[in-house]
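Working notes for the structure below.
Here the complex is missing a single protein chain, while all its other protein chains stay put.
== subunit A ==
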Amino acid sequence: MAALRSAEEKLLAVVKSRLRGRYIDIGNSVGNKKCKIWTLSLNEASKCLPLVMLHGFASGVGLWCMNFDAFASTRPVHAFDILGFGRSSRPSFSSDALEAEGQMVQSIEDWRKAMGLEEFILMGHSMGGFLAASYAIRFPDRVKHLILADPWGFPEKPINQEKFNIPTWVRVIATVLQPFNPLWGVRAAGPLGPKLVAKIRPDLIKKFSSIIPNSDEVIPNYIYHCNAQTPSGESAFHAMMAQFGWAKYPMINRIDSLNKEIPITLIYGSRSWVDQTPGNEIKAKRPDSYVEIQAINGAGHHVYADRPENFNHLVNIACDSTEHGSLFTTN
């Protein structure tokens, strides 16, 4: 935990705005254990609509370091490590997909109560996007705008659409790896973990290399320590998954139950592996609502880090127009 803290500090050193980091007690709603959520707040004095950020799978608040300044220039920004990830507590979640999802969403609501926030703009990346959508469905009154950055878990798993006959050996490997948590390999590497991360994801380092002095050390360290501890959030995520990468209960089927009042902005990376068709589907399903789809050229799954300027700009536009009530005119 101390290693994670120092790694995070190194990452956040590039943020120019004043940062306040603290643990928020959310009680014992999950796993009958006192849980705390690590929260970063910026520009708390501002009276504008706050922005709440949910990070993606296997990462933490630190990776938003290239976006904080841009968002915090006008409004309060709160980013926290989702329960079971980063520096937050790691209670054991249910192994049932819906229950685990419910527990996660509940922890966000508990956090909101503890923070005393009434309304906010909710932004989620990847798995955070899935949770954000789930939260918005359950607590529609709190969310003024749902921003989904390359969200995971929206499309439904296609029925047997394999492009070629997958040979037996590949099936065997996949079946053997199925029960493992996605990042078991990184943990299994032990002290070599940061090196392994650097080896298999040099692209992550590259994304941050322009602003972080020794990113080739800081980034792998941070990612490794985010995931080196008890993988409780990872297990919950694993429970929500059906086979490698698909959501058991895809959000596209549940988006109908989302309050029509809530505007949605989807920001995709053009190169990302995330399927962009659900964006269009959502738009078709919600003809009376605001749905904006943006694709950032040249950006991968980590849109916020691949093209930070474009991303910050799009998010700021969405936030500002929500605030000024000018959304529906732009649609």
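Definition applied: a residue touches a chain if its C-beta (ideal position, glycine included) is under 8 Å from a C-beta of that chain, and two chains touch if they have at least 3 such contacts; residues count from 1.
Going forward, contacts and distances are computed from a predicted model.
S.K.: Write down which listed name, "triacylglycerol lipase", "E2 ubiquitin-conjugating enzyme", "Coatomer subunit epsilon" or "YALI0C19217p", is the UniProt protein name of the chain that is not shown.
M.R.: "triacylglycerol lipase"
S.K.: If I consider the whole complex, including the chain that's not displayed, which of A:Ala13, A:Leu98, A:Ile166 or A:Ile211 touches that chain?
M.R.: A:Ile166
S.K.: Of A:Trp38, A:Phe57 or A:Trp111, which one is in contact with the hidden chain?
M.R.: Residue touching the chain left out of view: A:Phe57.
S.K.: Which subunit A residues would touch the chain omitted from the figure, given the whole complex?
M.R.: Residues of subunit A in contact with the hidden chain: 57-58, 126-127, 152, 157-158, 161-164, 166-167, 170-171, 173-174, 182-183, 200-204, 243-246, 269-275, 295, 297-298, 300-301.
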